[in-house]
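Please read the structure below before turning to the comments.
In this view, the complex is presented without one of its protein chains, the others remaining in place.
Right, chain A next:
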Amino acid sequence: MSSLKTTAPPAAPARGPRPAPRHSPQRGRLLNRLDLRLTPYVFVLPFFVLFAIFGVYPIIYTFWIAMTDRSPLNATISFVGVDNFVELFTNDPQFWNAVVNTFGMFLMSTIPQLLIALLLANALNRRIRGQMFFRLAIAMPIITSTAVVALIFSMIYAREFGLVNWLLDLVGVGPIDWRANRFASWFAISTMVDWRWVGYNALIYLAAMQSISKDMYEAAALDGASRRRQFWSITIPQLRPTIIFTLIISTIGGLQLFTEPLMFTSGSGALSGGSEGQFQTITMYLLDVMNQRFRWGYAGAVALVLFVLIASVSLLNYLLARRISSDK
């Protein structure tokens, strides 16, 4: 405790004069110091307690379970080492199918999503009639539940009585079985994702656009730059950090895509994502392995590989971000 007296806590703020303690000044000071030292830890404790229970413990447990053959069907748990990973990498076409699907749908949804959001934000950044209404309107999809969005879209894309097939029929195109064709299903799911997230990204871009100095636009206008030229030469470069932020957020969301493809079909076996796994994502496959095949150990291995995939894509994003920001 001697160190307590000599080293002042770094976080201690400068304080004004305070009333002198009436009783036992020694004890009061000690309590006070303890208080100063401990209180910050008490404040952050709830987070770390929860994080330990729901974050650290499951992660460690996943590492352990991935090296076993744990299953509710096995009376005992045996250690199998890296067997699960060997099988995953050498003998599991369904997993790699799910990886391709996940990345395919990620690219198919994220690129248009961010482009549309950018254009939308640019449009809303101008003086238009009913500006407030439109700004609120694009935010609406965010507050709807993913399940409801997926349910409605799966009706819109229904084979028999779907709106899209009806419209296609009007222009003389035959109906598409949206769940049978791989790219059709990716497209349908991407539109679900985009409908929900374009507004969110547009709002972020809009906020960033409003912090760009008007002087730059005025100067550009004086130099005779068109609106289009202003957008590409001023707005986009100024938005770079924001674009990178949305890119990372979309990456994390995209690689964990689950509810939309799951709800795209209903009935038994929805986790298989189409009759030939046309739109089964990694998270769906993970649950399929865990809840249908009861291979909890193997599911642990799938979860860890998913973790590594997300981490490496995020690293890629980070490197990209660093490069772009050093370009400036």
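The rule is simple: a contact is a pair of C-beta atoms (placed from the backbone, for glycine too) under 8 Å apart; a residue touches a chain by one contact, two chains touch by 3 or more; residues count from 1.
Methods note: contacts and distances are computed from a predicted model.
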Inset, instruction - Have a look at "Extracellular solute-binding protein", "Alpha-ketoacid dehydrogenase subunit beta", "Circularly permuted type 2 ATP-grasp protein" or "NADH-quinone oxidoreductase subunit J" and point out the UniProt protein name belonging to the hidden chain. - result: "Extracellular solute-binding protein"
Legend entry - Missing-partner contacts on chain A, residue numbers: 18, 32, 35, 38-39, 42-43, 45-46, 49-50, 53, 72-75, 92, 94, 154-155, 158-161, 177, 180, 265-269, 272, 274-277, 288, 291-295
